[in-house]
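For this view, one protein chain was removed and the others were kept in their places.
Each chain gets a letter, A and B, in the order it is written, and its residues are counted from 1.
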Amino acid sequence: MKLALRELVRKPGRFVTATVILTLIAVLLMFLGGLLDGLLRLSTGALRAQTADAIVYSDASQSSFLRSRIEPDDRAAIESADGVDEVGGLGVVLLGARVPGNGPRDLANVAVWGYELPKSGIPAPPAPGEAYADELLQADGVELGDELLVGPARTPITVTGWVSDTAYNGSGGLWTDLGTWREVLSQNRPDAVLADGVVQALVVSGPGDPADVVAAVDAANDGTYALTIDDAINEIPGVEEQSATFNQILGVTVVIALVVIALFFALLTVERTALYGVLKAIGARSRTIFGGLVVQATAVTLVASAVAAVLVVVLDLLIPPGSIPLFVSPSRIVLSVVLLLIAAVIGSAFSLRRVLRVDPASALGN
Amino acid sequence: MSTPALQMSDVRKIYSMGDNEVVALDHATLTVGTDEIVALVGPSGSGKTTLCSIAGGILSATEGSVVVGGEAISDYGDKELTTFRQNKVGFVFQSVNLVPFLNARENLLVVDELGRRQGKPARDRADRLLDELGLADRAKNLPSQLSGGQKQRVAIGRSLMNEPELVLFDEPTSSLDTELGQQVMELIRSEMKSRGTAAIVVTHDDRITEYCDRTVRITDGVLGDD
Partner (left out) sequence: MFLALKEMSRAKVRFGLLTVALGMLVFLILFQQSLQNGLLTSFVGAIRNQTAPVLVYSVDGQRVIQGSIITPDLEQLVTTADGLGDVGRIGQGTFSVTNADGELTDTTVLGYEQPLLGAPAELAEGRYPRAAGEAVGASNDADAGFGLGDTITIEPSGYEITIVGLADDVQLNAGATLFVAYDDYVAAVQSANPDAGTPLPNVLAAAPADGVTPEQLVANINGLSDDLDALTRSDAADETPGVAQVQQSFRVIFLLYGLVIPCVTGLFFLIITFQKSGALTLLRAIGAPARRLVTSLLFQAVLIVIAGYAIGLALYTPLSQRRLGGIQLRFETTAVIVWAIILFVLGIGSSLIAARRVLRIDPIEATTGGANR
């Protein structure tokens, strides 16, 4: 162990190239992972902010807010169901908003939400004509107290507070009461107008598990279906596909790291065969020698990971907001490092056979 | 006289190569006294290395008994042999000898790291050995900064770190010129004699045998005294 670490310190040159390669691979892993997290965050924030147990859409809506319509009758039936405590309306419309001080063609993408029940991090609805804005909109120059002119009809909405991580479809949220939202919708999207009392979706809380609430709602009413919040997040178009595709790419990248580590330590072991022979002759066990290899692989990986983490954080700072949706989080970095460490241990195991095969007798008679 | 350092009786070593069997050592019997230095001389392929490997616990004999410092190792498995090598014997090899990225002192301390750690006593011992071998001012040098003779002296120091019963020297002077070779042999002799440690010196150089108490010749795996 000490021997292995001392070699790293005394002969760092031997490990530099391998560390550089692993650093690149670690940057790739963290960058790709951060990209996935960023993309998911931008499309799932609004749903993740829901504290309710379930979301109710109308049949044939394909879990799209814009196509879902919940009539007052449906709502009444669900409200009176057993196993349902609280029901709130929910709706959204995606529009461009004119920000004071920005150029006439420089609009901010906003998702105007109408809601009734407070969410995690979002207090009860503000007064009509006011909204809590997602912090994402700060990148567009939105400030507290600004009056945003929303949509082609220039419906005014005043920002009276901030909320974070509530993005939907890549747009920052403007959280308003149902009435303000309905007005924005009817003024700006004549094709999507909803009559009074009609909402796009319902959020429902109950005393039981989310699955129980879903069952209670589905039993109480026809023409609608309920999903747990987690299921609803997976139903957002692209979420599952993105996760699956990115995770496959990440998986192959981890395997590449494994092969690179295997290759490098196989080369190193070949180079040290004679030395291992001497060490074994004077009493070193294969376990000790192989343990040293694993320690070196782990150390190289840790150094590469640390450098990569710094690089990715710097990259994140350099990328102008709104260009690449990179989201660097400690958990993503830790996950990448853990995956790389596993790859390092498995990769160095490729040299185990060669270490075992070194014959202490080879030290004699040379 | 107390227990001999090495007692080999009727030792045979047979390698199978495909269908053929090669007898590398045939009924070898050899006793080395507690502080005796024995030169083992023979042409290449005669079985010198095999005998040394068996005496040092690197190889197991096919037949016969091997007792080193009172410990019978003939029936030992790989693990027991490894522990035995850590504690009872010392080795000085011909070419690759030192760990290239460790300095002289650390090369001695490797021995302590491989076995049961002693810590400070081992460090003191390493310093004392380096001092005796005239390497005190070279303790921090890497092998690449040492001359051939100095490297061989470091290797001798390492072989004595575990206070062995028996030290095996494999052509210790082959990569040195005559004068240096003689100096190293004088050093070996004085170190062994002052400690009362036994040694086998493998060589094909008759000039070396002068520094030994007795010479054993080996031809085609068969031992014969001078």
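By our rule, a contact is a pair of C-beta atoms (placed from the backbone, for glycine too) under 8 Å apart; a residue touches a chain by one contact, two chains touch by 3 or more.
Please read these numbers as outputs of a predicted model, since none were measured by experiment.
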Fill in: Among A:Ala76, A:Ala215 or A:Ile324, the residue in touch with the chain that has been omitted
A:Ile324
Practice prompt. Among A:Thr44, A:Ser61 or A:Ser362, choose the residue that contacts the chain missing from this document, as touch is defined above.
Written response: A:Ser61
Worksheet, complete the sentence: Touch with the missing chain holds, among A:Val193, A:Val310 or A:Leu356, for A:Val193
Discussion item. Which parts of chain A face the unshown chain closely enough to count as touching?
Written reply: 17-18, 20-21, 24-25, 27-28, 31-32, 35, 59-62, 64, 66-67, 69, 94-96, 104-105, 107, 109, 151-152, 170, 188-195, 198, 237-238, 240-241, 245, 249, 252-253, 255-256, 259-260, 262-264, 266-268, 270-271, 323-325, 350
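In the analysis below, only the chains that are shown with their structure count from here on.
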Worksheet item: When the centre of a chain is set as the mean of its C-alpha atoms, what distance in Å lies between chain A and chain B?
Response: 62
Worksheet, complete the sentence: In their shared complex, chain B is touched by residues of chain A numbered 2-3, 6-7, 10-11, 274-275, 277-285, 288, 360-361, 363-366
Worksheet item: Where on chain B does chain A make contact in their complex?
Response: 48-49, 52-53, 56, 58-59, 79, 82-83, 85-87, 90-91, 93-97, 99-102, 106, 110-111, 113-115, 142, 158-159, 162, 168, 170
